[in-house]
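One structure, pasted below without further comment.
In this view, the complex is presented without one of its protein chains, the others remaining in place.
Right, chain A next:
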Amino acid sequence: MLESELHDLSDDADYAASQQQGSASMMLGSDSAKQSSPRDGAEIVFQKDNVAIHPTQFASERISGRLKLIKQSSSLFMTWIPYKGHNSEARLSDKDRSLYTIRAVPFTDIRSIRRHNPALGWQYIIVVLSSGLAHPPLYFYSGGVKEFLATIKQHVLLVRSAEDANIFLVNDFQNTLQRTLSSLELPRAVPLACGPSDMSVDESILNENQERADNGVNSGSLSVTQFHGRPRHKAHDPARDLSIQVLEKFSLVTKFARETTSQLFGENHSNGFSANERRTHIQANLDHSKNSSNVVENTSEKSPVALDSHEFDNLSLIWGKPRQPPLGSEEWIIFLDSEGRVTDSEALRKRVFYGGLDHELRNEVWGLLLGYYPYESTYAEREFLKSVKKLEYENIKNQWQSISSAQAKRFTKFRERKGLIEKDVVRTDRSLAFYEGDDNPNINILRDILLTYSFYNFDLGYCQGMSDLLSPILFVMDDESEAFWCFVALMERLGPNFNRDQNGMHSQLFALSKLVELLDSPLHNYFKQRDCLNYFFCFRWILIQFKREFEYEKTMRLWEVLWTHYPSEHLHLYVCVAILKRYRGKIMGEVMDFDTLLKFINELSGHIDLDATLRDAEALCICAGENGAARIPPGTPPSLPVDDGSFYVQQDDEVL
């Protein structure tokens, strides 16, 4: 999504064209409204397939359906009917589906439409009703938000909010046209006494039968078709069109949505945090929630069952895309031209981000992801680079190999560094077949690479944790020189984790605290209260990129996903937030202090669901957007440092 598009729809030719047309037809519409004939035939003016909602935090639990704009006489209606049989998820019952079904909501009932353009993933909209209620987000899996808005614009008055270019106000005559049409004033309170009995229902408007035929959807017990009033009626008093049953239906929807979204947030409503604190959370500059909660607040007091802003915040949350199967050899070829160049590196990174790699591809792709091989290199160039780099590696290795024992006797720093490495390689992943057993040659290769690296980057030297980072790389590359250079490339990103002054770790832990403050302020406040804001309990996660938290295969999967730098180069921090959020209820519920928390986090090792965590992390990253990025100080690893000069600060008093 282009940055400019986030804020200005007027760049869009479709939209600009429709704008003229729209204002013309609006005039026409207002006129004809006065002389409406409700029995005019209905016309489908817009139709979009693959518009979906996510009823739970599980992105796989998606209900897809068809979105339509239907015009009858001078009035416009919106319908969204889920497909039947497309969702194999057993957990989604027909009842769930019909719960979410939107059957002909007249635009006179719609206050605004909020558009969301995530940096990646699907565009979605949130439709906010005059009552202050909102439908769950509608995701446009096949695109078409622009056209949707343009079509609306052709039939009803749709103007951009002055406060937020992504909020489109529907029928906001007072603010925009300075017109005083008292008949269009939004209701102060929903007139519950006003039943549907005085409204005629024109079933043909809705093409209900056709919808059922198309999609086989059973309208179910929650059908509200009888509440679609006549357009004439709406033009005079939109409040009347909001029936009790509609409200009940939406209160169910919002309740369900709240329950399911709160699972993601692990929101414990009895945890003692006041609504005020929640509000602070909402207003923590999450751009969309901030703005959209403003919209809600305008109306929330007017409706007895209106969403509170907290609820809205949850509703506007988007879920990460479903994880995909790993990229396999056949698909991999598609990313390469005939000479082996990666033609679209972003598409490749995106693909790897969502699915990872088949193990047999890792050997070929990791070097590219890590930046050791350029994406635009050919097969031949990579082979050439490989041979050149092999010589270079041998030269550096030779530097320490040629140290005689007499020389070593007088070279304390070398002896100690070597000793430290030797102590660590024999306790690195020894239970793995690749490294197990006495005199395993791969242990010696680990040692040689680490010692060579400590000469290649003498200032940084060797630090505990490096052997953990090298182990999977050697396992995958299965070649000493190739593993060395991939490790070098990784250390370009993660080297500051091992700085003597620990500044790389401190900046990441600091950024993590800022992200938790943004994305979960009650948890942040809890940590603050318990004196846990140093986040040292996440130290191991960050230092070695969750290497000790997942089994070997999962670690490799996570790493290749992180290395894509796809939604953010700091996705690992969002992974931390995602895990903390998953256990926030337990952490706060059991009132864990620093010690207990550290123990708890350490013991999560082996129990974290990687795919679910990655989905959450992606969603959190997208939710946080620019506000998240702004909380991560420049130069925070794996970003390149701001000032190269002070990167590795050598201290004389320490030799290792």
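Here are some notes:
Just so we're on the same page, a residue touches a chain if its C-beta (ideal position, glycine included) is under 8 Å from a C-beta of that chain, and two chains touch if they have at least 3 such contacts; residues count from 1.
What we mean here is this: contacts and distances are computed from a predicted model.
Its record in UniProt calls the unshown chain "Ras-related protein Rab7", which is the match among "Ras-related protein Rab7", "Exocyst subunit Exo70 family protein", "Small ribosomal subunit protein uS5m" or "N-terminal E2 ubiquitin-conjugating enzyme".
The chain omitted from view is touched by exactly one of A:84, A:500, A:530 or A:565, namely A:500. Of the candidate positions A:464, A:525 or A:639, contact with the unshown chain belongs to A:464.
Interface with the hidden chain, as seen from chain A, comprises residues 416, 419-420, 423-424, 427-428, 430-431, 463-465, 467-468, 498, 500-502, 534, 536, 539-540, 543-544, 548, 594-595, 598-599, 602, 654, 656.
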